[in-house]
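Note that one protein chain is taken out, while the other chains of the complex remain in position.
So, chain A:
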Amino acid sequence: MAGAASEALRVKYTALCIAAIVLVVGLPLWWKTTETYRASLPYSQISKLDTLQLHLTLSVDVVFAKGCLTGEQQRRLPATQSREKEVTLNSKTSFLRRYEFKYRGATAQEEVALGTHNLPETDEELHWLNKASVGSLFVYIIPEASSLLAQGVSGYIGKHRAAVLKAAWDQGLRTEDILTVLLGKVEQIVQAMAFTDDTISTALSDRVPIGLFNKDAFADNRRAFKSNLGYEITFSLLNPDPKYHDLHWNIEAAVDNYIQPFLDKLAFVANFSVDSQILYYVILGVTPRYEKSTSSYTLKVNSLPHVINPLEARLGSGAASLYPVLNFLLYVPEHSHSPLYLQNMDGSRVTTNAFHSPRWGGIMVYNVDNRDEGYRTFPLHVDIDMVPVMEVFLTQLRLLFGISKVSMPEDVHLASPGTEGLTDWELDRLLWTRTVENIATVSGTLTSLAQLLDQIGNIVINDNVASEVYHAVDSVQAAMLELEAGRLESAFRASKDAITSSEKAFFDPSLLHLLYFPDDQKFAIYIPLFLPMAVPILLSLIKIAKEQKQRTKEPTKND
């Protein structure tokens, strides 16, 4: 009897042991061997990125020329002053902008520069003296009596990073009052030269629902290309009628003179490549309407969207690179449809005869002079005048990069950008928004990657991808720190690095290797193994449990 009892005990222990071994060793082993490899990722940092709190610091040197302030006022002038404003777009997106004004008197050299009467020269001189770094600004205050600015002009923004303002206040005011009067003006200029709340908000527009922004800024943002590492610019001459028109354009020289200086200036922002081509027998998707009164053909602006799609098929967008393509098309209408003019909704002609399509490019219609066709032989040799064409294209190019005209009070003058087509502060403006946009994009990419990994267990993350993610996180944090410190150039660089790494990680093909391996198939494969193993174990466990129950019941009965 004792032997039987000990035997039953042994059986019980054996069953429990086997169950324990299966649970403790077998299951983890199976789990481990069938697991998809996933390197560790900085999830906590990524989730912190999800709530973006940007600090943007812009340092502005406010320099008072001699004669602006009395000695008393000068003495009471604080060394620095800052203005902050926090903007909250939604619960997860907010930014704090901070203008740091540094006040000082002009140095002797600056006085000399401000003493000349030629504004552009002064501008150059001041730029040479200060060598303002990317993202910083100088505002010079000159006495009202100074002849540097003409009568009725209260301010001037130069080609570089300096602006000149006339001191227009009552001499008897206290310094604090002067500063409040001055700051309103300076802030206006600074916002034009660097960033406003609106431009930063629109740069963050991907994170917040539409409808929260200023309409104009939003339209600008929609028109401009997203921040990218490179762009391909293609100029195409469309000749639908080679039988009648033999077109020649000197695109080489035009690109060298107009486009290349602009791109050289922007080289810091992205890589550019420029191509040109001539396409024949390309037709517009719409038929222009004949106007009897002017014996010309017109295209209404609202029919222009139908023009692009049929053209697109022939353009042969860049097969050899992954960068977005900016198309600039010069369309010379067919002999039977010329001259062709674009018409606004109100019936007036579009002066440039050109239009642009947001995030795609621009089209310009170029009419060939056909009047004295009576004694000409076909095909007509036409040399295209590249100056007006390139002016239009350059304007469109600026728009597509998001360099818009700034709104200024009437009495503040702007320096013309010169041959480069872009002033230093316009570049800064672009960099501010691009940096913010990059940071927003990276945080979006990383959080969606983390989300994806959370939702789909089959995604493999190898060490390569993991290191890219780490690099992206580090860079984006660095970019935010640099922004806070007001170092725009390094902030932009870091944000560019971050975007490169995050895109590389997100679009790595290795992520997809095991993506399609549904759970039901896994189940089907393992059931022949699990079922015969689990059934005996479960049965004996149930038996043991039953016995245990009975045994605990029996003593209570006795009592």
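Going forward, contacts are C-beta pairs under 8 Å (C-beta built on N, C-alpha and C of every residue); 3 or more make two chains touch, one makes a residue touch a chain; residues count from 1.
Assume contacts and distances are computed from a predicted model.
Enquirer: The complex has one chain missing from view, so what does its UniProt entry call it, picking from "Actin-related protein 6", "RNA polymerase II transcription factor B subunit 3", "GPI transamidase component PIG-T" or "Translocase of outer membrane 40 kDa subunit"?
Expert: Hidden chain, UniProt protein name: "GPI transamidase component PIG-T".
Enquirer: Just name the one of A:Ile278, A:Val350, A:Ala415 or A:Ala478 that touches the chain not displayed here.
Expert: A:Ile278
Enquirer: Using the touch definition up top, pick the residue from A:Ala8, A:Ala150, A:Leu452 or A:Ile542 that touches the left-out chain.
Expert: A:Ala8
Enquirer: Identify the residue among A:Lys66, A:Arg207 or A:Arg314 that touches the chain left out of the display.
Expert: Going through A:Lys66, A:Arg207 or A:Arg314 one by one, A:Arg314 is the residue touching the chain not shown.
Enquirer: Taking the full complex into account, what residues of chain A touch the chain not shown?
Expert: These residues touch the chain not displayed: 4, 7-8, 11, 14-15, 18, 234, 242-243, 251-252, 255, 273-278, 280-281, 314, 316, 318-321, 379, 525-526, 528-529, 531-533, 536-537, 540.
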